[in-house]
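All protein chains but one are shown at their positions in the complex.
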Amino acid sequence: MVAYRLPLMLIIIFCNFVVFGLPSAFCQSKKSISEKSQECLSCHRLFTPGIYQDWRQSRHATVTLQEALQRPAKESRFSLNVYKQGSYQFVVGCAECHTRNPQSHSDTFEHHGYDVHVVVTPADCSHCHPKEKDQFVTQNKMAHAYGNLHHNPYYQNLIGAFSGPAKSEYHEQIDNCHGCHGTKVSVSGTEEIETATDPMIVPKLKGWPNMGIGRVNPDGSIGNCSACHVRHRFSIAVARRPETCRRCHQGSKSPAWEVYSESKHGLLQDSTQNPEHLEAVPWKLGVDFSVPNCAVCHAALIVDPAGAVIAERTHGFSERLWVRLFGLIYSHVQPVKADTSIIRNKRGIPLPTTLQGEPSNRFLIPDTEQYVRKKKMKDLCQGCHSSQLVRQYFNHLNENLDTINKAVENTTEQMKKIWSAGKANDADPFDERLEALWVEQWMFLANSMRYAAAMGGMPDYILGHSRWWEFNKGFQVLKKAASQK
Amino acid sequence: MVAYRLPLMLIIIFCNFVVFGLPSAFCQSKKSISEKSQECLSCHRLFTPGIYQDWRQSRHATVTLQEALQRPAKESRFSLNVYKQGSYQFVVGCAECHTRNPQSHSDTFEHHGYDVHVVVTPADCSHCHPKEKDQFVTQNKMAHAYGNLHHNPYYQNLIGAFSGPAKSEYHEQIDNCHGCHGTKVSVSGTEEIETATDPMIVPKLKGWPNMGIGRVNPDGSIGNCSACHVRHRFSIAVARRPETCRRCHQGSKSPAWEVYSESKHGLLQDSTQNPEHLEAVPWKLGVDFSVPNCAVCHAALIVDPAGAVIAERTHGFSERLWVRLFGLIYSHVQPVKADTSIIRNKRGIPLPTTLQGEPSNRFLIPDTEQYVRKKKMKDLCQGCHSSQLVRQYFNHLNENLDTINKAVENTTEQMKKIWSAGKANDADPFDERLEALWVEQWMFLANSMRYAAAMGGMPDYILGHSRWWEFNKGFQVLKKAASQK
Partner (left out) sequence: MVAYRLPLMLIIIFCNFVVFGLPSAFCQSKKSISEKSQECLSCHRLFTPGIYQDWRQSRHATVTLQEALQRPAKESRFSLNVYKQGSYQFVVGCAECHTRNPQSHSDTFEHHGYDVHVVVTPADCSHCHPKEKDQFVTQNKMAHAYGNLHHNPYYQNLIGAFSGPAKSEYHEQIDNCHGCHGTKVSVSGTEEIETATDPMIVPKLKGWPNMGIGRVNPDGSIGNCSACHVRHRFSIAVARRPETCRRCHQGSKSPAWEVYSESKHGLLQDSTQNPEHLEAVPWKLGVDFSVPNCAVCHAALIVDPAGAVIAERTHGFSERLWVRLFGLIYSHVQPVKADTSIIRNKRGIPLPTTLQGEPSNRFLIPDTEQYVRKKKMKDLCQGCHSSQLVRQYFNHLNENLDTINKAVENTTEQMKKIWSAGKANDADPFDERLEALWVEQWMFLANSMRYAAAMGGMPDYILGHSRWWEFNKGFQVLKKAASQK
């Protein structure tokens, strides 16, 4: 093996010095790349050129920690503000992330003399981005997407109904729900794999590869920064593009992408967007962008043309949200905690409302907090719209949500009659034909209408899609089934 | 209140002169901004910076009427050609639109000494764009979208069927149908609202905000220019983008967007479009654009590379259309008038055909006019396609429309048997289960196939979507229901 590896290394050195001829761009920044990252790059620029080229164009590759620390606060893209242990004269290379905290990573393995791990986690990123990680993990429901699904017994039945014939195969695997919610990545021994050079012993990872945002990682941390900050360019422009959110926030259950794409905001973004300005920090309303997208409304630091802050950056994502549209089963006030598996309704079921729609207030944010969050969103809207327009828009949203909730209540009423009459069995409330119809009413149709009411101004999911038409059809079937002798 | 307002005004002055430091771009054009618009801007550049920045980049902000009047006719973007009352040395600022015709606007209110209105209307725009407004209001069915829906008793039932459980709430509101068709905006007294500075008394508007193109406005005018000429940049490039049309012309009822996106034309537009050339007036085929989109075929002034006119600009939108695809219930020849609520079929029902498909010829354009319109479209097509290809394409379209109309006739035949047998009640022809199926046959499926036949060359709505497959399924169900004892 060693005899084989030696010539390979010679080939690598040959390639670096002769074929590549020490490309100047690489050489110039080399002095600020740590020695261990340089060693990584010596092979990986040849074997994974896509990763190398992506990284080379990233800020990680071009700005040292020292330089980053000297930026004015508002222009800063990270939250490290005191010197901690580490070498600040270097850029962030391979080793800075993939060899961090080796002792806490159960996926650490020996790789050419280094203790490396493949799965980089929020705990690793928090070395330089502590505030972002804290906001994400404590405030963002998405960081808890795995647990919010798996630690909720009520939803286990729903997973079963959605998986159908593939139930057993997919139940705990990377696919289906876990593509977005994230998997639990675990290590079960090691395996030898073929590589471009020589065979290699690596940890055998279960639930990998997976890009779900609520991934449970081999170091015990939760969440996945690269779900949005796509590796290895980690471009803020990409994170700010609605396409990045699209991967999960689309489709019949939560068609945020579709609604945005069809809304006036989305249509204008497609018509007017200047890609270069997606990089600006802070992000100037009217100067860097003139049309809001997901990042503008829910996450980014927004300033006015004079530099005054309109909205602070947040990785919690619900700082400007007072109501939760994605209703299970009803739209309701936002929960207090990002871990929603702790919520119980008055019947003890892990839902934020009863089947009649009565909210579990003690798990939901109080009026005062709702006011604060609504105010933050209003301030943003008023950057481009009059106070009067924003006020009426918000009023309409309320009316729409009430109407939709009431329609869901009516349809649930039919379902309850069906259960009472023994025409279906609510032991598993999701697995029978009529139950599936009921699930579609709130999961596919009512949710779509809520998103459309909030982000598009038209609860019929931009009329053409005829959500109310479909809802009405389903309602008639359930009503007939409920009333039949 | 005054005590509170005074310091606020001082803050505003302070902001303008100290924080902003009189940005040079603003100063340079200041001399040509009217005094009253300057006063608007002094606050609104701070309180609605998005609007201000948008406007600042618009032609309205950079070209005075005088300069615009001196352009050669073909390059002109407006139709004012004689000096009327007004100040021609100024650009078009806030006050030029929002204080125009105050006496005719029931939504006029006193705002810092000015009589302003929020809802700018085609009547306001027509001060500078009289020809565009005239074409739009007299020839364009979309200007009449509110009345064509509401003054047609037959369609009232259809609105009910589409609104379903939300019927009463939405019937006369901004959502559902009215998002595209437009609302009737009315004033019911005044209300005090919170603003970024101090509370303000404003007219209480019903049916607002609304961006529907057929809006009925508080000055009695109909239509909404900003549905396409999005405020406050009023960019011709945006108006020319298919995304602008998409907001309403998408979805199962009239999937023009989907068909275009999937057509060769649409695919090429995505692959080759040069955004800079979307601004050109006149629009040179082969030079400014090489792929047609909605605006090219239906609205814009198109010239050949030598400057000769291929197609005139029209805001009527049906100058090059001889047949109406969006059939209720059948595809038929275009109506004579944009107000279609006056049409009656031979049974006195406000439809352009009978249920058997017989057209109401006296309300539809004659052969001579059809020939003229078809010729105009052909001239456009022949800019890039041979006479032979265009001829056969048009022939195929005719054949496809005949086939689709015949299929609808067959399916309607089943529905009539169902009504005759008392299996459904045609008092309201849209509210029962089998009726809904019938509506879907022509409203969702046949319409989709017609658009696909016309704009995509494939009536199966680009085959993958399997419109004929779905149509066949529905037909079988209706046929079975009709024949059952």
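The chains carry the letters A and B, assigned in the order they are written, with residues numbered from 1 in each.
By our rule, a contact is a pair of C-beta atoms (placed from the backbone, for glycine too) under 8 Å apart; a residue touches a chain by one contact, two chains touch by 3 or more.
Since the model is a prediction, treat every value here as computed from it, not as a measurement.
Peer 1: For the full complex, which residue in A:R362, A:R433 or A:K485 touches the chain that was left out?
Peer 2: A:R433
Peer 1: Considering the whole complex, which of B:Q89, B:T190, B:N361 or B:S387 touches the chain not shown?
Peer 2: B:S387
Peer 1: Tell me which stretches of subunit A touch the chain missing from the display.
Peer 2: Residues 15, 19-20, 45-54, 118, 161-166, 169-170, 174-177, 179-180, 193-196, 200, 202, 205, 208-209, 211, 230, 233, 235, 237-238, 241, 243-244, 246-248, 250-255, 433, 436, 444 of subunit A touch the chain that is not shown.
Peer 1: Applying the definition given at the start, please give the residues of subunit B touching the unseen chain.
Peer 2: Contacting residues on subunit B, toward the hidden partner: 262-264, 267-268, 270-272, 285-287, 290, 304-306, 382-389, 391-393, 396, 399-400, 403-404, 406-407, 410, 453, 457-460, 462-466, 468-469, 471-473, 475-476.
In this section, only the chains that are shown with their structure count from here on.
Peer 1: Where the centres are mean C-alpha positions, what is the separation of subunit A from subunit B, in Å?
Peer 2: Those two chain centres are 35 Å apart.
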